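All protein chains but one are shown at their positions in the complex.
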Amino acid sequence: MLHVAVIGAGRIGAVHAASLASHPRARLALVADPVGEGAARLAERYGARSTTDVADVYSSTDVEAVIVCSPTTLHVEQVVASVRAGKAVLCEKPVDVSLARVDECLAAVAGREHRVMVGFNRRFDPGIAEIQARTAAGEIGPLEQLTIISRDPAAPPAAYLAGSGGIFHDMTVHDLDTAGYFLGEVVEVTAVGQQLDPEIAALGDFDAAVVTLRASSGAVATIVNSRHCASGYDQRLEAFGPRGSLRLENLTTTSVRHHGASTSDVAGPYLDFFLERYAAAYRLELDHFVSAVEAGTAPSPGLHDGRAALVLADAATRSARSGERVTLPTTGDDG
Amino acid sequence: MLHVAVIGAGRIGAVHAASLASHPRARLALVADPVGEGAARLAERYGARSTTDVADVYSSTDVEAVIVCSPTTLHVEQVVASVRAGKAVLCEKPVDVSLARVDECLAAVAGREHRVMVGFNRRFDPGIAEIQARTAAGEIGPLEQLTIISRDPAAPPAAYLAGSGGIFHDMTVHDLDTAGYFLGEVVEVTAVGQQLDPEIAALGDFDAAVVTLRASSGAVATIVNSRHCASGYDQRLEAFGPRGSLRLENLTTTSVRHHGASTSDVAGPYLDFFLERYAAAYRLELDHFVSAVEAGTAPSPGLHDGRAALVLADAATRSARSGERVTLPTTGDDG
Amino acid sequence: MLHVAVIGAGRIGAVHAASLASHPRARLALVADPVGEGAARLAERYGARSTTDVADVYSSTDVEAVIVCSPTTLHVEQVVASVRAGKAVLCEKPVDVSLARVDECLAAVAGREHRVMVGFNRRFDPGIAEIQARTAAGEIGPLEQLTIISRDPAAPPAAYLAGSGGIFHDMTVHDLDTAGYFLGEVVEVTAVGQQLDPEIAALGDFDAAVVTLRASSGAVATIVNSRHCASGYDQRLEAFGPRGSLRLENLTTTSVRHHGASTSDVAGPYLDFFLERYAAAYRLELDHFVSAVEAGTAPSPGLHDGRAALVLADAATRSARSGERVTLPTTGDDG
Partner (left out) sequence: MLHVAVIGAGRIGAVHAASLASHPRARLALVADPVGEGAARLAERYGARSTTDVADVYSSTDVEAVIVCSPTTLHVEQVVASVRAGKAVLCEKPVDVSLARVDECLAAVAGREHRVMVGFNRRFDPGIAEIQARTAAGEIGPLEQLTIISRDPAAPPAAYLAGSGGIFHDMTVHDLDTAGYFLGEVVEVTAVGQQLDPEIAALGDFDAAVVTLRASSGAVATIVNSRHCASGYDQRLEAFGPRGSLRLENLTTTSVRHHGASTSDVAGPYLDFFLERYAAAYRLELDHFVSAVEAGTAPSPGLHDGRAALVLADAATRSARSGERVTLPTTGDDG
């Protein structure tokens, strides 16, 4: 039984707490949140201890693993402290919005990077994972084109957006990680941003974007993003190769279809929002983390994957602003 | 070039005239209709002759084949006269609603039955024909269950229904022929009629029905009928066997799907009505007829198929009224 | 917190134990199974007590509710004993295969029938429940035709079939309950049985069947059953009315579709078998039971629903054997 602490009693902390409660080989031991009653309430629901002092997490000897669900600016500090205290860590994405901070984190945990998993939950979505596995197994031949259409139901409030790091770091980063998961080494990034929403434009941010990534293999991924979608959370992916393609369509709440006087085969709207759409992914992500900790192996995606997604988000931002294709150093490069 | 006459310048006569006009190896030579200007108008459109005297069809030596599109009560007389005049015949369904009359027809053309094709157009629908061929080729193993859902967009006027012979002879007969096409010899018929529409009930007719047919092979076909369907012309078929199933879904006018605020993947209504849904079937039916006449082979379905569908419609009527399963004589029976 | 005992530690007992474990307001208190180590093993997994003496269930004062998952022949005895001991009961279907025994059960619990729920889990399937609710709310107008296609992946072993009571009591009974849920009062039953599998025919049983039910409203339900289906557990339902139709398609494990050289839009096989297909239904069924017990209301479906499904299964058996439509007494009838 793996004893786990959760730092941060907000929405995503609650998701992980619930997953822990139903996991056969893990239990929620401690919830830490410096603000208000959140930690106490969440802990009580699952019979765990609570604290408003995050340091208790590091000093609790029964705690073997930590799930970091705090605001992004606190991630690096808490990851480093947890690892130094000998805990395994599952850190919600992104590790940080600053590449320099992520590099500090990597330096601080040097030699123990494999103790840290980064919460790119979509890799654990059954559909995405299945397509990645079937593609990797060669079913469609070498991957040539990956197309991701990813749209949020509605833009977050301007206050949130102002501190979000911009669309590429806040929203596209998930798709960049997914693309990297399929493509391997990315060598070029081209991005086109759209400013259709004046409020978001006023923040200097984009509300929609198209990003293309070229891999060293020659494959190209295209990501189409929008901050809003009338039909809900639009999450599609298509892998294309010389022998065929694999597609993931949107999920809806039921399989019921309506046929009426002027329309037919009508489905309901898409599952909305990420907690609903990726419910299974969160559970499977936690299961992977628990299994890796038990086995003493490196969970994946790890800190280097978190860094790689950030590098792509930085490059996309630069390309969207300059109109130029951004070339990334390859592992074969001297630099 | 096969020279063809059309008897009856109504809606279905016009369909066949158009098919003839675009057929590379046939031409419309003569249109006959005793009533009004119909024949003249239709003939003019395609550069053919016209007459109000049907007997001209039989006496025209250039006419090699006749398509009978007159009211049902005239079919037998015109088929017989055409065959006796040495013409090949494509007769619209049904041959007649009276089994005795059909048997008279068979007797009258004895030895030349193979000169007559009956217009069960659905056998030529690309989807139905494909499923029948794949099933016959063994793709799903021996056919076990056939399910046909067949609903008209709206009931015809009461005046038409009063002379229609009832739902089983007027509407189900198409599905009975399709079922027979798949099942081979049918040995039992069970029917349940519904009287949901008081106007149709007042005529002693049913407006909806479920019919099951058992074949000597052990396979069972289920037909679900209704005289109305809000979404249009509902035409589905599923063949099921031990190794899988083949399904035909409804056709819609385009492949465009709408995704909106409260619904997703919305298609348009079904193709409506039979001239639209079975447009290809009418063309392919004519092509089969022309090819058979050219080759001197028997077109299919023929008069015996027309008779078989009528036997099934009679049996369904009896079962729906009595509540009893109706057993049909098999070819192995003495009688 | 509702304390619940489970009688029977087999496959379905384990499903309910797991649902209890994850239910926020119920807990598994006791598992009883007279045979072997099953009860002990299941109880241990969820921290409950176990016993090989079923009488312990009735005498345990902390047990407020009982879930009866024993072999069918023991259901009536255990339901009656549980109710007499003051417990609420969720009894797996069928209550019994003998109408006389079910009537004995009803007599024995007279006045406390509302304490017993019968486990027709499909009523709680999100898709079926949604269609029933939308139909009941009038979305498609008055229900006219209900079509259920229901096929098991593969026939159970002959040993099981020999004691199953026949296809209508063992398999169709689920669809009969679903149909009754939509139709209300059923007044006529017509059934056609198929004996395609010689092993099953040797038992005097059918391996496939088509059943039609007529309701006093005039609506007709059609059930198409088979004991086997190459593509998995085939579970479809369509409600049709004057203003449209609502359809439930089969569920597959993911939304991934493959497009290859000779085929496109290829989905995986259907969810297989009932524990997977109706996983949500089992959870929602239990939740309904717990909520009803908490509120002191009658859970639904109850013993009278269990009896009604049995009456339909008896009638279907009679019709399939005799070839006659079976008329059922209506509530308006004297008898």
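First chain written, first letter: the chains are A, B and C, and each begins at residue 1.
Convention: contacts are C-beta pairs under 8 Å (C-beta built on N, C-alpha and C of every residue); 3 or more make two chains touch, one makes a residue touch a chain.
Quantities reported herein were computed from a predicted structural model and do not represent experimental measurements.
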Contacts of the unshown chain among the visible ones are A, B, C
Considering the complete complex, of A:Ser19, A:Ser60, A:Thr172 or A:Thr190, the missing chain is touched by A:Thr190
Contacting the left-out chain: of B:Arg25, B:Arg84, B:Arg243 or B:Arg321, that is B:Arg243
Given A:Ser19, A:Asn121 or A:Ser226, the correct residue touching the omitted chain is A:Ser226
Out of A:Thr52, A:Ser98 or A:Gln145, the sole contact with the unshown chain comes from A:Gln145
Per the touch rule stated above, chain C touches the missing chain via residues 230-232, 250, 252, 258-270
Per the touch rule stated above, chain B touches the missing chain via residues 22, 126-127, 130-131, 134, 139-140, 243-251, 253-261
Touching the unshown chain, chain A contributes residues 140, 144-145, 147, 149, 151, 188, 190, 192, 194-196, 208, 210, 212, 214, 218-220, 222, 224, 226, 228-231, 238, 240, 242-245, 323-325
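Note that only the chains that are shown with their structure count from here on.
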Per-chain C-alpha mean nearest global C-alpha mean belongs to chain C
Greatest contact count: chains B-C
At the largest C-alpha centroid distance from chain B we find chain A
The distance between the C-alpha centres of chain A and chain B, rounded to whole Å, is 58
Taking each chain's mean CA coordinate, chain A and chain C are separated, in whole Å, by 41
Residue numbers in chain A touching two or more further chains are 250, 258-261
